[in-house]
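If you scroll down you'll find the structure; I have some questions about it.
Only one protein chain is missing; all other protein chains are in place.
Going by the order they are written in, the chains are A and B; count residues from 1 in each one.
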Amino acid sequence: MSEALLTTGAGVTTPAPGGRLFWRRLRAQRAVTAAAAVFALLVLVALAAPLLTALEGQNPNAYHPALVDSASGGVPIGSFGGISGEHWLGVEPQTGRDLFARIVYGARVSLGVAFVATLIQVALGVGLGLFAALGGRWADQIVSRVTDVAAALPMLVITLGLLAVAPASIPRPVLITLIIAGLGWFGTSKIVRAGALSLKTLDHVSAARLSGWGTWAIARRELLPALAAPVITYAVLLVPSNVVAEAALSFLGVGIKPPTPSWGQMLTDANTWYQAAPTYLLLPAGLLFITVLSLTMIGEGVRTALDPRAASRLRVGTRNQNKPTGPIESLEEKAS
Amino acid sequence: MTPVPAGAPLVEVTGLHISFGDVRAVDGLSFTLQPGAALGVVGESGSGKSASAYALLGLHRGTGARVSGTIRVAGIDVNAASDAELRSLRGGLAAMVFQDPLSSLDPYYTIGDQIAEVYRVHKGGSRRAARARAITVLDRVGIPDAARKSRSRPHEFSGGMRQRALIAMALACEPRLLIADEPTTALDVTVQAQILDLLHDLRRDEGLGLLLVTHDVGVAAESVDEVLVMRAGREVERGPVGPVLASPREPYTKALLSAVPRLSPALPSVTPGALPRTPFAPEGGSSSNAGRAEDPAHPGADRGAGNGATSHARSAAVPSPRRLPGRGGVGEASAAGGDVVIEAVGLSKSFGRGRAAFDAVDGVDLHVRRGETLGIVGESGSGKTTLGRMLVGLLEPSAGHVTRSGDVQMVFQDPVSSLNPRRSIGESVADPLRAAGERDDTRIRARVAELLARVGLDPDRYDGYPHEFSGGQRQRVGIARALAAEPKLIVCDEPVSALDVTTQAQVTALLAELQRELGLALVFVAHDLAVVRQVSDRVAVMRRGRIVEEGEVDVVYGAPKDPYTRQLLAAVPSLDPALAAVRRAARREEAHVAAA
Partner (left out) sequence: MNGFTGFLLRRIAGAVLVLLALSVVVYAVFYVAPGNVAQIVCGERCSPQQVALVHDKLGLGDPLYLQYGHFIQGIFAGRDFSSGTGVVHCSAPCLGQSYRTDEQVTDLIFGKLPVTGSLVIGAFALWLLIGVGTGVLSAWKRGGVVERLLTWLTLAGTSTPVFVIGLLLIIVLCSTLQWLPFPQYVPFTDNPEQWFWGLLLPWFSLALIESAKYARLTRSSMLETLAEDHVRTFRAYGLTERAIVGRHALRGAVAPVIALSALDAGTMFGSAVLTETLFGIPGIGRQLVESVRTVDLPVVVGVVLTTGFFVVLANAVADVLYATADRRVVLS
């Protein structure tokens, strides 16, 4: 699983550029603009899935046994996996279900799960991170221990365990979303905690305390605005990581179950068909790659646009004034 | 290596221009330095002094900075030299000592190995010989047990020891020129004195040429023969250090010198050993003016000259409750409890637990009365900042208690981090008002405008953001924010130490003026003894969490009782080179006595 590289609160003490400058810096990166366009197209396809399949005149779950060669075990009849005017991308081996329809509906599941999971992760991470940083020593201890345990739980391992015992009444996409979110919040909480702790030592936060603001007013007025940049940067990179997580679970056969289509789940079957029906493999694999790549590029672009140090990294004698806070935090800082 | 013709200058710089992008850092600078001589380059931040020093070793090469003009160091034309020639110059003929000794050494290697590596680059030879050389130079710079200490890594050394180690590295290849870029700025005043003494001895014994870059006129006065005052990339004034500091020709030099806070305006010539006990003022300290008379040694440091703001600063920077109408002498008031704004009893703070625990503040008693300024002075690690934070309530004391008779605010050290960069300065000032529940924007704006005007800022700049303001202006915003809460007491934690000297004087003047008009009590926490003297009525000297001496400024500075106070006072650089030499001798004497 490509766990997105962590960035801790390294940049939180320096102001990030304001909104307009941020957009300008983001748009100045041509590759990022291109990636954003590709990704927007993918989202559009996912949203318009019913429309597109209606246009094609197919249904993602309809079997077409006539279109596969039962003698060879179900290889689609026709060239390139049975591509035709009716079936724009051919059909699935064995079942003959329409590939285009499954791909566009699969986009809904893959992207939807990733997005919602990211939102939950960020909400949990920000809440728990602030709680750890501001709630006193015990709060910090508890959150840190829970984080340790959650981090030591290999995500796939615990997902396998949970899925095996979760009640069947919960729809699989919801369950997968919750699992991914529940096991992936601690990156955000680490960033928020480290950022809040270092911001807390700043004089303007002390001044706010002396002005008479309470802890949560300070969190809202002084900390959160400063934490927005690192959290957004990290969150944008969480989306591709969640896309991969869902695909991995589905690939292992414990994620999205047929007949609901998802790209990762399509890959599972494709594994055995790559010689006879290569399009069946290449379509979901390629789309996964493009999705993750475009999201990663957007994430990188956002990071660059928000990074106050972006332009001034390589001057002689630039002092590195951030002394390492702890072994792992500083390691992760370097990953930025 | 290129031989230097006899009689040729060691350094010869002609028409030096350096620019970084659109910024002209150095703009037509020329100077020479003879072998064995010492030149001090003095200037405020942004004057181009460090950039000039870096250019001597060709350190701008490959960084994108544009350098023009000619630079000859030990016979090498730095701008035209090949990379190999430049490398032989760097460290071999001219060595550099940097400001921050911790980050300037590689944390992964031992001190001895780093010195040996530099030695072998220039002189070749075996590893063993290089190690032996490292131990020799470490010993030379006064590191005790050099053979064992050479196997330590930088973080195992104290700040002063690290700077000694860096100087040892500079000495390793017997260079002819030492370039020191703010070599003592990161150090405490007593350590600074030791390092300056070391540089002085090295010059005398090894015949080294010295180029000392500093913002501190006193440091230059202690160490160099000739001084070059820079401003905005240009030379303002150059000449022998004594005459320039005593009778500067240029208005800027005059302003600069008059802004430098003095430890004592009148320092009669002293004999070694007796120095610290010499009273600065008539006995009893009854006259505040006597202690602040003009320094006969510096007729040029005339307060009437220079720019208006600084001269105003000078006279205003001597707040005294005795000048307030209706107030008696300090001696009478000390017994009266009604006027006490803040009182701390047995205040302690310890950090860490178990064996790692240490007491940052250890049983401090103090009180401050209305309209009075208490100076708290101490070196790094003395606990003065922790004490200040406990006084305002930002830190909970581990033991003891603080009684406050009204709101208490703080002015912070760092003009950058003390204001939220995402909030307009007007909103920052309004912060205490909003926290108190004020909702009416018109009233808030009116009050903030009033406060901004009060601290000498344009009231219309409510919507400006901190980055649009200079350091001194930001400190003014911080003061306005503190005033917004209508406090009885303001604790100022090193409020001017991040500012240039002329700005320093203006900010301390503002504080004094506010105090006079509003009857504020001030606690002024600082490491700079001279600044504390200028602003305080009473002073407390802190060391290792305790107050070692406390009393009227004139008494403490004039007749210090505690040996540590004496040591601190003796370490402060003097603006008079002749006096500096005398005090250096005194320090050496004291060190001998202490060693015996």
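Keep this in mind: a residue touches a chain if its C-beta (ideal position, glycine included) is under 8 Å from a C-beta of that chain, and two chains touch if they have at least 3 such contacts.
Computed from a predicted model, the values in this text were never measured in an experiment.
Participant: Looking at the whole complex, which visible chains does the left-out chain touch?
Facilitator: A, B
Participant: Looking at B:Ser52, B:Ser88, B:Thr214 or B:Asn420, which residue reaches the missing chain?
Facilitator: Result: among the candidates, B:Ser88 touches the missing chain.
Participant: Any idea which of A:Val91, A:Ala229 or A:Leu267 touches the chain not displayed?
Facilitator: Only one listed residue reaches the unshown chain, and that is A:Leu267.
Participant: Give me the chain B residues in contact with the hidden chain, please.
Facilitator: Chain B touches the chain not shown through residues 57, 59, 86-92, 95-96, 98, 100, 103-109, 117-118, 121-122, 153, 155-156, 166, 169.
Participant: Considering the entire assembly, which residues of chain A contact the chain that has been omitted?
Facilitator: Chain A touches the missing chain through residues 1-2, 5, 145, 148-149, 151-158, 160-167, 240, 244, 247-248, 251-252, 254, 264, 267, 270-271, 274-275, 278, 281, 285, 288-289, 292-293, 295-297, 300, 313-320, 323-324, 326-328, 330-332, 334-336.
By our rule, only the chains that are shown with their structure count from here on.
Participant: Rounded to the nearest whole Å, what is the centre-to-centre distance of chain A and chain B, using the mean of the C-alpha atoms as each centre?
Facilitator: Those two chain centres are 50 Å apart.
Participant: Of all residues in chain B, which touch chain A in the complex?
Facilitator: Where chain B meets chain A, its residues are 54, 59-60, 63, 100, 103, 389, 392-394, 408-410, 412-414, 417-422, 428, 431-432, 434-436, 467, 478, 481, 485.
Participant: Under the definition above, what is the set of chain A residues touching chain B in their complex?
Facilitator: 13-15, 202-204, 206-213, 217, 222, 225-226, 315-317, 319-320
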